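A single protein chain has been omitted from the complex, and every remaining protein chain is retained in its original position.
When the chains are written out, they are named A, B and C in that same order, and each has its own residue count from 1.
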Amino acid sequence: MSKTKAGIINVTGYAGVELARLLYRHPEVEITSVTGRSAAGQKLAAVFPHLADIDLTITAELGEVDVAFSALPHKESAKECIPLLKQGIKVVDISADFRLKDAADYPKWYGFTHPAPELLKEAVFGLPELYRSQIAAARLIANPGCYPTGAILALAPALKAGIIEPDIIIDSKSGVSGAGRTLSLGTHYSEVNEDVSAYSLEGHRHLPEISQELALLRPGPTPSVTFVPHLIPMTRGILTTAYARLSPGTIASGEKGQAELTGIYRDFYKGESFVKVAAASPHTKHTWGNNLCIVYPSLDIRQNRLIAISAIDNLVKGAAGQAIQNMNLMCGFPETTGLEGLAVYP
Amino acid sequence: MSKTKAGIINVTGYAGVELARLLYRHPEVEITSVTGRSAAGQKLAAVFPHLADIDLTITAELGEVDVAFSALPHKESAKECIPLLKQGIKVVDISADFRLKDAADYPKWYGFTHPAPELLKEAVFGLPELYRSQIAAARLIANPGCYPTGAILALAPALKAGIIEPDIIIDSKSGVSGAGRTLSLGTHYSEVNEDVSAYSLEGHRHLPEISQELALLRPGPTPSVTFVPHLIPMTRGILTTAYARLSPGTIASGEKGQAELTGIYRDFYKGESFVKVAAASPHTKHTWGNNLCIVYPSLDIRQNRLIAISAIDNLVKGAAGQAIQNMNLMCGFPETTGLEGLAVYP
Amino acid sequence: MSKTKAGIINVTGYAGVELARLLYRHPEVEITSVTGRSAAGQKLAAVFPHLADIDLTITAELGEVDVAFSALPHKESAKECIPLLKQGIKVVDISADFRLKDAADYPKWYGFTHPAPELLKEAVFGLPELYRSQIAAARLIANPGCYPTGAILALAPALKAGIIEPDIIIDSKSGVSGAGRTLSLGTHYSEVNEDVSAYSLEGHRHLPEISQELALLRPGPTPSVTFVPHLIPMTRGILTTAYARLSPGTIASGEKGQAELTGIYRDFYKGESFVKVAAASPHTKHTWGNNLCIVYPSLDIRQNRLIAISAIDNLVKGAAGQAIQNMNLMCGFPETTGLEGLAVYP
Partner (left out) sequence: MSKTKAGIINVTGYAGVELARLLYRHPEVEITSVTGRSAAGQKLAAVFPHLADIDLTITAELGEVDVAFSALPHKESAKECIPLLKQGIKVVDISADFRLKDAADYPKWYGFTHPAPELLKEAVFGLPELYRSQIAAARLIANPGCYPTGAILALAPALKAGIIEPDIIIDSKSGVSGAGRTLSLGTHYSEVNEDVSAYSLEGHRHLPEISQELALLRPGPTPSVTFVPHLIPMTRGILTTAYARLSPGTIASGEKGQAELTGIYRDFYKGESFVKVAAASPHTKHTWGNNLCIVYPSLDIRQNRLIAISAIDNLVKGAAGQAIQNMNLMCGFPETTGLEGLAVYP
């Protein structure tokens, strides 16, 4: 049987190159086309020595494919994805261009007018743990942002169960690869090594995405969310620590409450291949290179507060791995295909 | 004029060795005695090559000194400090043994019965920005913990001004040196490198210290504090991100509110040598090796929340540097003496 | 068809745990037994969260297996491996206990008398690029050390071709995981982070192994080898830079010589799956998590010297991956089985 032909648009960023690493070993898929502007004409293996086994030349235009992954920056991505859909190609867009349901959010948060607002309704937010059946039926997936993936998976069971107040603080710590392969002083080695800082205090672009999805998990008014990302001196990984008050009368206090809480999370993620509810505070290291999200719901007994922590690899569950998980669902492959490799520790 | 004789008890931990580095260059002080158990009998320079210029032998017992710094672990420190006070020696205790005012907290949080509860009243919490005059008159200083230093300095102006609700979340990110020089799997290089994790979710020992001090800054009930520390793959530095709702009607909304907020912080820290109120999100790197605390108060305009961030070097303002600042006050030296070196960047 | 039953002795060290990661995804093998002393009785997944999918309990004694990997320290490993051979179990020993052909080297370099000198002749040095057919026929493999793997692969083509003088300097740079999971001050995070140092200047234990193998590649007297390992602040990877004078008249000078040199290396490693001869200076990062050795032979035209560089992941090609490559050969599986995952970059 012939393999599904996959293309990677903008293979030269970290999400693109991670797609190449994972798709190359996917048994149902063949990478047939990889694009990139500045690197067009070069062999993929020449630009990325770790992909030496892949014999492909980077081109300016996408070749013939069944499914396309766009790893372009926002605004540019929509422009390239729209014509592909018209050609009947399945699209997984790793940019933010189809994540927000309200077209008015694009000028506000991303500085451009959306070129195809009608597609915002059709596009499915590609978080399989929440939208599995819609993803399976979709032709356009808005692959979630790295921070939203960690934040939503940390909070979804609690919001769905109605055990927390809609007043939420999300404090995330990300490795530097999340900032991409484009050069900047903020990702210059000597600046970021041995340093921690918070950024985007005026409002990070992932905030509307997080708010939108958290609101859908819970009846009533949109939760009030404060989200602060931090840059950490490591390459991969996001740890998210989310805080919210428990709604009175929903969860027992003390040890008993912790057991109830764990039960709620275990039930919610029952059967999920890529979310594990841990019994201890997770380490991002245990997800390195792997599509896993480790979630740890914990109780601050003194203050009656939920502290929900999640750990992911921002380039895998936070980008390329989740994109492949979505493609698997869209194409009818087993959801874990090509994503079975364990995390590389230590 | 003869110099003040200083002794360092347990010089072989990171706080102790940092005291040696800083005191050696202090113009009013001479280090005359350094103690350590396992290393007793060895030359200080043999154990710590960067102290090659200091000609001292590590001893088991403290020699003759005017002022003693104890860098012993909790419980052991109190036992060694008490007799020194009786000899008329000024003591700066870097352990937690005199920080908590309520003796009942010691069995609960530290697992031992305090040997001298009467000293808890006398001991001054060594945060000069809050207790300068008391420190100057004291003979026993409880040098604050590294996390409390960052957290209290981030929140003090807002609490004092009564602009935030007493419901506070403190999310701290610490370099690994905070865990000390004692070996453990959690500080083994390959385990902590390229990793972030939260710890002590069941309640970190610095929580009662933070709560005690925050309560004193504000009339009314003790604030409800959730504190979660995180371990970051770097050697030095603590970044603290603190969150609290603004009290209605206290601060304008929008840009105007940010200016008011900055004004409140600038006024509070006016004239302080070691606290700077920054106009942008601070980096721990800018305090590396230096006694500075950089504070950045910020407004989440959408949610009407204070986000107050502080950056310190955990071994300097969070331990040895602050101890010397306290000693300067106790001994009548200018407060900045011996602490003038700028941060080492990058 | 039933799978080959594999056991890992001392699964709790970094080589052991890396074997578990890789073997778990090996299609011809089932891990049926994992041992460990201090962790006996615990679930493997409880000790190592990234192995959460593997349902095995760590035991004190090895269960029934077809092939055993010993990741024990030297001296202890031989003692455990010898009885296994008698039971007809194939053994890949990752320790040094069967690497040296001369039993007299054990008291000298490892401080113990070898318990089975007769096995030193039988054991095959498990570097498939040199001993492929012997490995396929062997029942006992001495898996090479991490430094020797990088050093020998960097120099073998040049020695075999007779183009260098037998006076060799090997300067290696290793990540910290090479020092294992046992706690020590030298691998304590705050000590090794932001630091580089040379060690074992009095003679590292891998020196006799390197000398033995280099001597076998070249007729005439044993080469004079100086080997200096360095510790680098990263978790995985060894970069080896080897220096030797070119033998007069063997290689052209200038550009032409570089082409000849590359040709010699390309010919030597023709058809090898796990050695790539690169056209540029390699990065250890491009082998992270993967069984590849990247070799770059280069000419110092001014001094008529070979500079041969190799990059490996010390835990994969330098330990667990190479052990599986050896097992594949011993068991008649395709050599690359279970080792196909690409390096995780960045």
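Basically, a residue touches a chain if its C-beta (ideal position, glycine included) is under 8 Å from a C-beta of that chain, and two chains touch if they have at least 3 such contacts.
Here the structure is a predicted model, which means the values were calculated and not measured.
K.L.:
Looking at C:80, C:129 or C:191, which residue reaches the missing chain?
P.N.:
C:191
K.L.:
Just name the one of C:32, C:57, C:134 or C:298 that touches the chain not displayed here.
P.N.:
Here the residue in touch with the unshown chain is C:298.
K.L.:
Considering the complete complex, identify which of A:187, A:273 or A:337 is in touch with the unshown chain.
P.N.:
A:187
K.L.:
If the hidden chain were put back, which of C:214, C:309 or C:339 would touch it?
P.N.:
Answering carefully, the residue with contact to the hidden chain is C:309.
K.L.:
Of the residues C:36, C:178 or C:237, I need the one that contacts the missing chain.
P.N.:
C:237
K.L.:
In the whole complex, what residues of subunit C lie against the chain that is missing from view?
P.N.:
Spelled out for subunit C, the touching residues are 169, 171, 173, 175, 190-191, 193-199, 201, 203, 224-226, 228, 230, 232-237, 239, 241, 243, 281-285, 288, 298, 300, 302-303, 305, 307, 309, 311, 346.
K.L.:
Touching the missing chain, which residues of subunit A?
P.N.:
Considering the whole complex, subunit A reaches the absent chain at 14, 175-177, 181, 183-185, 187-190, 192-194, 233-235.
K.L.:
Since one chain has been left out of the picture, which residues of subunit B touch it in the full complex?
P.N.:
Given the touch definition above, subunit B has residues 14, 17, 21, 24-25, 48-53, 177, 194, 235-236, 276, 278, 282-283, 285-290, 294, 340-346 touching the missing chain.
Note that only the chains that are shown with their structure count from here on.
K.L.:
What whole-number Å value describes the gap between the mean CA coordinates of subunit A and subunit B?
P.N.:
Using C-alpha averages as centres, the distance is 38 Å.
K.L.:
Any idea how many Å lie between the Cα centroids of subunit B and subunit C?
P.N.:
Those two chain centres are 46 Å apart.
K.L.:
Where in subunit C do residues touch two or more of the other chains?
P.N.:
Subunit C, residues with two or more chain partners: 14, 177, 181, 194, 235.
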